[in-house]
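Left out: one protein chain. Kept in place: all the others.
Take a look at chain A:
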């Protein structure tokens, strides 16, 4: 049977390791913080804005290889993908849950002070 080649090359993995480590709060999303292209991405942006934390975003719609590779890198099939302190935190549903319970704020405070 036919098997697709992995989009996550060793080079892309190394690059992503550096990218996620370079930011305290990083959101891979559809569109930009100013112009989200999807409701789920928009929701996470709104939550981060309301918590008043600095964060960076990367638009996965701009780069198909990045988009496919990230799914493997994070072991997560959809976007948005939130990284906190270099670690994958979750997608939209998990972030909403954590926002409601106060865990998100707690974790972000910890990350930003570390």
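By our rule, a contact is a pair of C-beta atoms (placed from the backbone, for glycine too) under 8 Å apart; a residue touches a chain by one contact, two chains touch by 3 or more; residues count from 1.
Criterion: contacts and distances are computed from a predicted model.
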The complex lacks one chain in this depiction; which UniProt name from "Light-independent protochlorophyllide reductase subunit N", "Trafficking protein particle complex subunit 6B", "Checkpoint protein" or "Protein BOLA2" does that chain carry?
-> "Protein BOLA2"
Could you tell which one of A:53, A:94 or A:107 touches the chain left off the display?
-> A:94
Using the touch rule from the top, list residues of chain A that touch the missing partner.
-> 40, 75-78, 88-94, 97-98
